[in-house]
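The structure that follows is given in the form of structure tokens.
The complex appears here minus one protein chain, its other protein chains still in place.
The block that comes next holds chain A.
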Amino acid sequence: MQSILKRTLASSNPLRRCYANPSPRAFSQPPFRVRTIVTKRYTAEHECVAFDDETGIGSISITDHAQSSLGDVVFVELPQVGTEVSQHDQIGAVESVKAASDIYAPVSGKIQKINEALSAQPGLLNKSPENEGWLCKIKLSDPSELENLMDEEKYKASYEH
């Protein structure tokens, strides 16, 4: 049963197909095509950061669990490009029909880019929270901070009990 679940999860998660897991054997393709390593880490406040170690950029988003708890998102407040933030600083907020929730920086760094599409389509956060509904890109000032965050398994366990 577990192996069926794992396979189902792996095939339904589009990111799994493209990105390697954070183990030393990082290639998901034959050796002549090298893929960058992307590490995904989670916070207890339901933010997610997908870190690309080649560019040093992390893509910040909220998790699927967060968007389902929030309900329909009606407004997204994002930080300004160029802002320097520390880990756990408030960097924005999401308003849904259920609540106005603050979003916190999972890692420290400088905001490089924000997802302008969310201004006209806040619902992207519900449709595709960890993909098209990305919030902002951050240039990490200290990638070792990722070690303090949870991996997917630990994150799921943190709210499932």
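Please note the rule applied: a residue touches a chain if its C-beta (ideal position, glycine included) is under 8 Å from a C-beta of that chain, and two chains touch if they have at least 3 such contacts; residues count from 1.
The rule we apply is simple: contacts and distances are computed from a predicted model.
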Of the listed "Putative lipoate-protein ligase A", "COP9 signalosome complex subunit 6", "BMS1 ribosome biogenesis factor" or "SEC24 homolog C, COPII coat complex component", the name UniProt assigns to the chain that isn't shown is "Putative lipoate-protein ligase A"
Of A:S68, A:S86 or A:S119, the residue touching the omitted chain is A:S119
Residue list for chain A contacting the dropped chain reads 45, 74-75, 77, 88, 90, 93, 95-102, 104, 119-120
